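One protein chain is absent from this view; the other protein chains keep their places.
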Amino acid sequence: MVQQSPVLVVVIPLIFAFLIFIFGWWRRGICYPITLTAISLSFLASLLTLNTVITTGTIHYRLGSWEPPWGIEYVVDHLNAFVLVIVSLVSLIAAISSKKSVEKELNEKTVFFYSIFLLQVTGFLGIVITGDMFNLYVFLEIASLAGYALIAIGEDGAPFASFNYLIFGTIGACFYLLGVGYLYITTGSLNMADLSQILPNLYHSKVVLVAFAFFLVGVSLKMALFPLHVWLPDAYTYAPSPVSSLLAPLMTKVGAYIMIRIMFFVFKPYFSIELIPATTILVWMAGGAILFGAIWALAQTDLKRMLAYILVSEVGYITLGIGLANKNGLTGAILHILNDSFMMLALFLVVGAIMYRTGKREITGLRYIHRKMPFTMAVFVVAALSVIGIPPTCGFFSKWYLILGAIDANYWVPAGILLLSSLLNVIIFFRVIENAYLEPDEGHTGGTSETHIAIEEAPLSMLIPILIAGAGIMLFGVLSGKIVSTIIQFAIPSFV
Amino acid sequence: MRILALFTVIITGIILAYGTQDMPDWGDPKSPASIHVSPRYIEKTIEETATPNVVTSLLADYRGYDTLGETTVIFTAGISCILILRIRKRRREQK
Partner (left out) sequence: MIDLIISKYNYWIYIVLMMIGFYAMIGKKNLVKKIIGINIFQTAIILFFVSTASKRGGTLPIIEHAHGHGAHAIEAASYINPLPHVLMLTAIVVMVSTLGVALAIMILIYRRYNTLEENEILEQRKWSSNPPF
């Protein structure tokens, strides 16, 4: 069983998606437990995979026992296994908290919703674990199609936002396919390990250069890197709450994983850094993303839309780490994949709980919420501190590595942008915290007895995931050193 | 907006066409794509898979996992269409 764990991670949600579709007709209430079972089993398999990778090194799993490059192969190294565990854990927490929102908003579509939910998770896991370029395209399309459908069933502006996302996402996937095609024409192979052996002889070729350009643009479209991020705020604002808490932490991080895989493993780091200045371009795009994401987030009055712009900013952090391309920068980027998934998960879960209880999301409408939902807002404060970057929350450690990496590479302006963005994040989140926690001064005569508001906390199936996410933020902050030394240190490619 | 779109399209086309300079000619039997991986498929398909149609043996045997992904894509698209479009009768009466 342990030997088959790489493929079980992907195949279990796939089979269960089909089973939900069959059994849901019989009893609707059974969809939620089946979903949780599927994702928990997948999470266990991913933990087993990570354990195997840590103890014995890279796993090569051949599908159908055909040796690569004639068959498809799953190559699981430290980077892969790490992102697999993150994706399955975040999906599990998002799935646990989805029950009440689905009952309230999407009741008659429960069967189909959970089926597409599991297919979305399958898509993400399949993208992360594979070692074959065309297989990645197939699973990228599974994830994308599920994403378009999940976003389109949201509130009022959702179908148009989903259509916009569809156009941009299809352009991104088609550019990726064009890149695979150009590489295939000139090398004849589709396997990532094989390509990394053949390509160094062809670095002077124009075909390879154009293929690299198309890969980067396509993945940037999927990852919502500035200035190709225009689909993201609308799509994640109008999506239903369980959907945005699944998609927002994960889609962008999986895109960042694809970028790291292509830039540093398929093409050697020498190509991406010195032969063409791809990393320099990425650093400036990332700087723009961090700055403009924070500035636009300041201008919003809707809490969820503000979080979507903060997500644009966070994608900028990860891309800055990739662009710096030294040891500290990449450590910061990979650590930030973990940290940002949990931060965004916690923030979007909190907004989902607030939407469920009060039905509105304006920042000015958050009066007295700290009395109604104390635990939820406590987790919000913890997540806000993490986005700002205050120890011992996890956000501080990844920012620290990123700043160290920027100083190592003599990029002073991006280091300054990182510090400036912390300041902007303080302003952004303090606006929300002020509206939520500090009450207006209504005079002292009998004010306190009038403003007694009962605790009307989020339901338990939403509260427990929120608390787990908040605890995770603190826990991963404390354990950052151990995570870096055990996993991330081996996940970074060696720079010649 | 239209000018920006036209400009983007022309730039993309020029980049793509620039990349075709180093590509193998059309129908070249010595192109890298025809030499590296695919000869083994054609030569060994009878003894390894007993299927005369090489495309079928590739689709179902050597790269069967991609075919599983492809059927999953169809399944996803079908359920997505139901998820997006389905209206129950009583909701339509309430509208």
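To keep things simple, chains are lettered A and B as they appear, and every chain counts its residues starting from 1.
As a working rule, a contact is a pair of C-beta atoms (placed from the backbone, for glycine too) under 8 Å apart; a residue touches a chain by one contact, two chains touch by 3 or more.
Note that the structure is predicted; figures quoted are calculated from it, not measured.
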From the touch rule at the top of the page, work out which displayed chains the omitted chain touches.
A, B
Just name the one of A:57, A:157, A:200 or A:416 that touches the chain not displayed here.
A:157
Of the residues A:2, A:167 or A:298, which one touches the chain left out of the display?
A:167
Check each of A:145, A:209, A:239 or A:387 against the chain that is not shown and name the one that touches it.
A:145
In the full complex, which bits of chain A touch the chain not displayed? Write them out.
134, 138, 141, 145, 148-149, 152, 156-157, 159-160, 162-163, 166-167, 170-171, 174, 177-178, 181, 184-185, 190, 230, 233-234, 296, 300-302, 305
Absent-chain interface as seen on chain B, which is shown:
1-2, 5-6, 8-10, 12-13, 16-17, 20-21, 23-29, 31, 33-34, 37-39, 41-43, 45-47, 50, 52-55, 58-59, 63, 66-67, 69-70, 73-74, 76-78, 80-81, 84-85
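We adopt the following convention: only the chains that are shown with their structure count from here on.
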Chain-centre distance (mean CA atoms) for chain A and chain B, in whole Å, is 26
If you look only at chain B, which of its residues touch chain A in the complex?
15-16, 18-24, 31-38, 40-41, 61-66, 69-70, 72-73, 75-77, 79-84, 86, 88, 91
Residues of chain A touching chain B in the complex
14, 17-18, 21, 63-64, 66, 69-72, 108-109, 112-113, 115-116, 119, 122, 126, 134-135, 138-139, 141-142, 145-146, 148-150, 152-153, 178, 182, 184-190, 198, 205-207, 209-211, 213
